[in-house]
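Accompanying notes for the structure given below.
Apart from one protein chain that is not included, each protein chain of the complex appears where it belongs.
For clarity, chains are labelled A and B in written order, and residue numbers in each chain start from 1.
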Amino acid sequence: MKAAVLAVFLVPIAVAAEIPPAERRSGYDFMSRETRAMQDDEVTGPAVLSLLDGEALWGKLGCASCHGDAKASMRGVATRYPKVMDGKLVNLEQQVRHKAPQLAYESRDLLSLTAYVARQSKGMPIDVQPVQPQLDAGKAFFFRRQGQLDLACSQCHDDNWGKKLAGNSIPQAHPTGYPIYRLEWQNMGSLARRFRNCLTGIRAQQYAPGAPELVELELYLMWRARGMKLESPAVRP
Amino acid sequence: MARVVVNVPAEAKKGEVIEIRTLAGHPMETGFRRTQLGELIPRDIIRTLVCTYNGVEIFRADLHPAIAANPLITFNTVATESGTLEFRWTGDNGYSATQSATIKVV
Partner (left out) sequence: MNRRGFLLLGVVGVAHAQLPPNIQEIRKKALDEAIRKVVGDAQVRTGKVKLDVPPLIDNGNAVPLSVEVESPMTEADHVKAVHIFTERNPQPYVLTAHLGARAGKARVATRARIADTGAVTAIAQMSDGSFWSDTVRVIVTLSACLEEGLI
């Protein structure tokens, strides 16, 4: 398997080219018709229960006391993260935790509440600011060869998107739908968890949830996906 | 908290065949997975879904570990009269969840 993957990259490739804006496509487009239907099912799709939990938490944790009705106050919010709050670059999960620190990373409650908040921006274009030096740091991470397989994210997701890896199509890696219900996890999960899966996949150094490196990478990917529509909460294979 | 969702049309014509969709939050642990240390994780699944329409059973499903997590079950019934549909899920380790929905049949 490793030899097969390496063989792909032994063929000389043109200098790693970013995907032209007009050619950007969401991971949604690389899924089968049936998986897409699961994402589109707003009544009994796999992410629906998490949204209902999130709505309940919004009430129970007292978010409404400052923010009122989430449908109004949270509209557009998820399209702007990661952003700088109180001098620190944070992603949406971290901002939610800032107000509810008892919610652990990757906990069911944090995922549900984040999914509920993100859902209020569904269909809106991603609109993050190019915060420096974090954006450059995230971009450098994306283009850096790492780990035992000496692979950079860009080699799969910029240069070889659309081709197959283990029978599945390689998507372009736009975080258009987080938090997602990943069929592989049989559960909701964050972008940080997905990154950790990628890092395991290329046998590279892991980062803990909330690590600044992962937030910088998220900023770069959201910047790379600017203008694309948010689909949260999405379903992915 | 046993989280379930049922989707029943609020209104239907007498004799119309309606579609009912149900979703239950449950990991559906198969009993075939092992921990990192090799220990078998015991089975923990929803085993049955029963639906009654004004007290009469109109649908029953036996679920097995091959049903995906957060089970979706969709089925049909004839809208015979106005009333209440009751749904009951039961499973391993005393799992039990209920939900009801009313329907107006014109």
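We adopt the following convention: contacts are C-beta pairs under 8 Å (C-beta built on N, C-alpha and C of every residue); 3 or more make two chains touch, one makes a residue touch a chain.
Small disclaimer: the values here were computed from a predicted structure and weren't measured.
The chain not shown here is in contact, across the full complex, with A, B. Within the set A:Ala56, A:Ala100 or A:Leu183, the residue that contacts the chain not displayed is A:Leu183. Interface residues of chain A facing the missing partner chain: 1, 31-35, 37-38, 46, 165-168, 170, 182-186, 196-198, 200-203, 237.
Although one chain is not drawn, its touching partners on chain B can still be listed: residues 17-18, 30, 32, 53, 56, 58-69, 71-78, 80.
The rule is short, and it goes like this: only the chains that are shown with their structure count from here on.
Taking each chain's centre as the mean of its C-alpha atoms, chain A lies 32 Å from chain B. The part of chain A that touches chain B in the complex is made up of residues 43-44, 46, 48-49, 52-53, 186-187. Chain B meets chain A in the complex at residues 3, 5, 7, 21-23, 25, 27, 68-70, 72, 74.
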